[in-house]
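My questions all concern the structure below.
Missing here: one protein chain of the complex. Every other protein chain is in place.
Let's look at subunit A:
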Amino acid sequence: MARIQLNNIQKRWGAIWGVRDVNLDIADEEFVVFLGPSGCGKTTTMRMIAGLEEPSEGEIVMDSEVMNEIDARDRDVAMVFQGYALYPNMTIYENIRFPLRMRGVPKEQHDTLIKRAAGLVELTDYLDRKPSALSGGQRQRAALARAIVRQPHVFLMDEPLSNLDAKLRQHMRVQIKHIQRELKITTVYVTHDQIEAMTLADRIVIMDKGAIQQIGTPDEIYNDPANTFVANFIGAPPMNLIAGVMEQGTFTAPGVRVDGLPAKHDGKVTLGVRPEDCTVTADGGHLSGSVYGVEPTGDMTYLTIKVGDKLIEVKAHRDYRADLNSDASVGFDPKRIYIFDTASGQRLR
């Protein structure tokens, strides 16, 4: 329904930077997720797309039209908020109807559209209730129905699932993705939850300190991180990052030695390896240390190994058990080792 372009977007409040030089081209019908820690600028960027904040510099373009000077109410976007933002004095029916009334949709269409939207989020039986009489999940679905009822050009969702419990979150995630695919509406979704980002997004935009760190599909972000921030932010547990020295294709750090790496990156580098790409070996692995913690989770065992003053996470077989402080040796999958420049944090390829 709409293509969104952010051209050199910046947001400053006096000396404080909110967003720096954001350039992004969101394709029609695409589902893009802004992912990053609190204060990284993801919500500010979304609010600028909605028209709730004005960029200090740069252009926001929707379908070739510059939107900077256009009021939020005149942009054809619908937003779902973290706190649901349902109007407390209105019933759910009236809440969903509100945008139809504001946009001058003919009255005779209201009932059909409201029931269709409520049906999509399975809320038809609750239309005559006030928001205070609904559970968190029902309120979130009501907020979603209010956003989809008038079929906007763009959906904006600001951490819509963060107030829900884990089970409900998983259910709502599937529902949101299904509705977005069905309605084919360009969607921008903000979250700090990497599982939401990985499962929902066509593309993920990872942000930190107001700047974009990497844009890519979930696979690209996970398997080909651009820097140590992305490598560390994505994955649970995150990627192990070990600072050391590379000399003619051999990486060394206290307790760690990896041979056969590309010889072109000599100097101070950081080696990255994901916990699932580590294998516990009898001995002679790439890393030797002592067992610091063993956490069985049922389907696997999280093993923490202390190497010098650093803790290394390993996803071991679910039957793996070891005594605390016993010796442990770990091998890395050589195809899944990442090398980063220690000073800049950028990936070395």
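By definition in this document, a residue touches a chain if its C-beta (ideal position, glycine included) is under 8 Å from a C-beta of that chain, and two chains touch if they have at least 3 such contacts; residues count from 1.
The rule we apply is simple: contacts and distances are computed from a predicted model.
Between the names "Succinate dehydrogenase subunit D", "Twin-arginine translocation pathway signal protein", "WD40-like Beta Propeller Repeat" or "Maltose/maltodextrin transport system permease protein MalG", the one given in UniProt for the chain missing from this structure view is "Maltose/maltodextrin transport system permease protein MalG". Of the listed residues A:38, A:64 or A:89, the one in contact with the hidden chain in the full complex is A:89. Checked against the hidden chain, the listed residues A:146, A:203 or A:315 yield one contact partner: A:146. Only one residue in the set A:102, A:133 or A:195 touches the chain that does not appear here, and it is A:102.
With the whole complex as reference, residues 47, 50-52, 71-75, 77-79, 81-83, 85-89, 98-99, 102-103, 146, 156 of subunit A touch the missing chain.
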